[in-house]
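For this depiction, one protein chain was excluded, whereas all remaining protein chains were kept in their positions.
We call the chains A, B and C, going by the order they appear; numbering starts again at 1 in every chain.
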Amino acid sequence: MSDQTYSKNELMICVAARLFEDGATCFIGTGIPMLAAMLAAKTTAPNLVPVFEFGGTGAIMEELPRAVGEARTWHKGISALGICDTMETAQRGFIDYGFLGGAQIDPYGNLNSITIGEHDHPRARLPGSGGGNDVGSHCWQTVAIMQHDARRFVPKTDCVTTPGYLTGPGAREAAGLPRNTGPAYVVSTLALMDFDPESRRMRLKATHPGVSVEEVLAATGFELLIPEQVEITAPPSAEELRLLREEIDPERLYI
Amino acid sequence: MSDQTYSKNELMICVAARLFEDGATCFIGTGIPMLAAMLAAKTTAPNLVPVFEFGGTGAIMEELPRAVGEARTWHKGISALGICDTMETAQRGFIDYGFLGGAQIDPYGNLNSITIGEHDHPRARLPGSGGGNDVGSHCWQTVAIMQHDARRFVPKTDCVTTPGYLTGPGAREAAGLPRNTGPAYVVSTLALMDFDPESRRMRLKATHPGVSVEEVLAATGFELLIPEQVEITAPPSAEELRLLREEIDPERLYI
Amino acid sequence: MDILQSGTGELIQPFDLDEFREWNRTQKSRKLIDKRMSEQEAVSRFVYDGCYIGTELYGTVRAPMSLAREVVRQGKKDLRVCGQGVLELDLWLAAGLVKKLDITYIGLEVYGTSSALRRAVESGQVEKCVEWSNGAITWRMKAAAMGVPFLPTRSMLGTDTLCYSAAKVVEDPFTGIKVALLPALVLDVALIHVHRADKYGNCQIEGISGFAAEMARACKRLIISTEEIVPTEEIRRYPDRTIIPYFLVDAVVHAPYGSYPGEMAYIYGRDEPAIKEWVDMSRTGEDAKEYLDKYVYSVKDHGEYLKLIGEERLQRCVELREKRD
Partner (left out) sequence: MDILQSGTGELIQPFDLDEFREWNRTQKSRKLIDKRMSEQEAVSRFVYDGCYIGTELYGTVRAPMSLAREVVRQGKKDLRVCGQGVLELDLWLAAGLVKKLDITYIGLEVYGTSSALRRAVESGQVEKCVEWSNGAITWRMKAAAMGVPFLPTRSMLGTDTLCYSAAKVVEDPFTGIKVALLPALVLDVALIHVHRADKYGNCQIEGISGFAAEMARACKRLIISTEEIVPTEEIRRYPDRTIIPYFLVDAVVHAPYGSYPGEMAYIYGRDEPAIKEWVDMSRTGEDAKEYLDKYVYSVKDHGEYLKLIGEERLQRCVELREKRD
């Protein structure tokens, strides 16, 4: 156990960072995925290959990018091409992981980031499908990063704008999405979730330190699968926190 | 009249060169089109924009290219990209003229450059459709350059591999080819031909110096339209010949 | 190859490839013509009320910010706008210029959702949002750039993004898989900011090319703003860097710091406080108006804007630039 205090974002970043497999290609979006990728590159995944949608591949991330097209996304990179190159690389099966966000998520890992309420007369207009739809369609595995509450973890999202497992087993394939792809994890402010390989429904994997299973269930608007063994995520280590605070986000944009 | 002697190729090059409109974009293939383009650039069309299929656009042609991808095809050029760029530029309607060749041509300007005899068991295997099919499909106007004899000017080519007017008026449009495109001229060793705007059939425009209309007809395996006025092409001028022999093709690869 | 599904979204910019070809034949000169002009002239000549318009890359990276501000200054209205943006589209939304959107993502990246977008859409001022993914909108431009009516993709399948788009799902006749066909997108006007151009419009870019190549080939009018105007000889020395040849270009506007407050790789970095100023001011319509008054309406052009920002601030951005060691 760490005796340090840390923010929810710091914890999510650390939990997400530990999911990066070393030497894998990862589609990195703005925000927490960038911090997680930098942390992973400095700890357990030094050979991580970050891919940023507007063309940067294989950057050495010395400073935190604040935009997916910034020069920091191709700093000392392998290649700096365009959005077609990265999206088509993903469509061709070359991107192992993708990180996603959204305003709502459902039990099958479908995400909504376009509208709350009726599409043509929305109560809230969200940013749009963005690259998330492409990432969720083509990357082999995706990880969603979410605030955890019942307004976001809903039985049915108002729209599906990034595909998870859609309506369940076989639905992605039936829709024409590439074979053997789909959501792997959800990292939230309360817990780490994965997906049951049979039902394709979201399943609790680990609660964050100090969070009970009941709290997670109360903050989830649908029936979350609970396995026999629920792990507890390791808190940020002192070294992780130091890297985050001193090297990765010294301006505290996110943490 | 010139008092100089000249070869058939020199004459064809000069006649072809005079067809280049100044400031037009032209798809240039290997061989005579390259010499014609260089001659045009040095005489009547200084603002000619040569386009070579493997990516060179707007080269300043100081030395004769011997291949459509050679560095001379983008020497001091505007851009040096790839074959997709040039072909798509043509498909988008940006290339005004294209120069073509083939083993056979028919009254509608269709060309054959794949096989003589049955396709699957040919008497003669020719190089293939190459860029010719793309040029003939997408450029606004095309000019074919041909040896003139009855084995090449045939009523029906063994195959149609570069589209002329296909089976006649409206046939290109019916096949889906871009509107308002098609063959404009044929430059042969004997004459200059154009196409009747109504019937889309080949029509004699001018005979080369010293060639009679009868000779042209005898060397043409189909009924060539003869207008009331048949012009006579101007022979190569002394300056044209000097440019060709001293500046453009001093190694006499073609002339 | 039946149509298995059709998105219900409006094709807000219908197209005709033969008409586009005819435009490219008759309206785009192949002659080397000096196309340098002020941003006022470029915008007033080529941008018009109701046109379908797009800006390249993202509001904080090599974005045509000086041109985007000029569009606001001239009050071009009822714009139909192509997709993805940060500051540049936010300004247009806040100024009430946008009528319809082919939307992929409009937001403030690090700083979250766009209040200007929310106000404009939720109030009904933006009449229509047709949804696409970032990949899809670029492939739509790529289709036009290739001169073909559509491109297939495996994006968008199975989602409401597809339902609210104008894409169509078919079965591939070669292998039987399902693909979404994305209709070509031919913009009326495109705005692109580059590192250097010659006076004819030959353009070169350093670093990522975003979707500059595709957009430049998918529009009827193309306004280029450039950090630097270079002699044509410099272009001709490195023709393999010319991502946009001159015959695609209608106007060349010399705009040093044209992407400010965003960055321009190897020339200047972004001005974070200036970006945050918009983030804060855009939260309410009133503050957003105040921002527009100060930074757009009260300066007559990009030159005056830069004076307002001041040499010291710009110099600080130069120091923060990405460098090639």
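Convention: a residue touches a chain if its C-beta (ideal position, glycine included) is under 8 Å from a C-beta of that chain, and two chains touch if they have at least 3 such contacts.
The structure displayed is predicted, hence computed values, not measured ones.
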Contact list for the unshown chain, restricted to visible chains: A, B, C
Residue among C:L11, C:I33 or C:V299 touching the omitted chain: C:L11
Residue of A:I60, A:A218 or A:A238 touching the missing chain in the full complex: A:I60
Contact set of chain A toward the excluded chain (per top definition): 23-25, 47, 49, 56-58, 60, 74, 76-81, 84, 88-94, 96, 138, 140, 178-180
Touch list for chain B against the chain that is not drawn: 30-31, 53-56, 66-76, 80-84, 87, 91, 110, 114, 119, 121-134, 137-138, 159-163, 166, 171-172, 174-178, 253-254
Contact footprint on chain C, counting only the chain that is left out: 1-3, 11, 15-18, 146-154, 168, 170, 172-175, 177, 179, 181, 183-184, 205-209, 237-240, 324-325
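Here is the rule we go by: only the chains that are shown with their structure count from here on.
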Chain contact topology (line, ring, star, complete or other): line
Contact pairs, highest-scoring chain pair: A-C
Cα-centroid distance, chain B relative to chain C, in whole angstrom: 40
Chain centre separation (chain A, chain C; CA means) in Å: 28
Overlap residues in chain B, where contacts from two or more other chains coincide: none
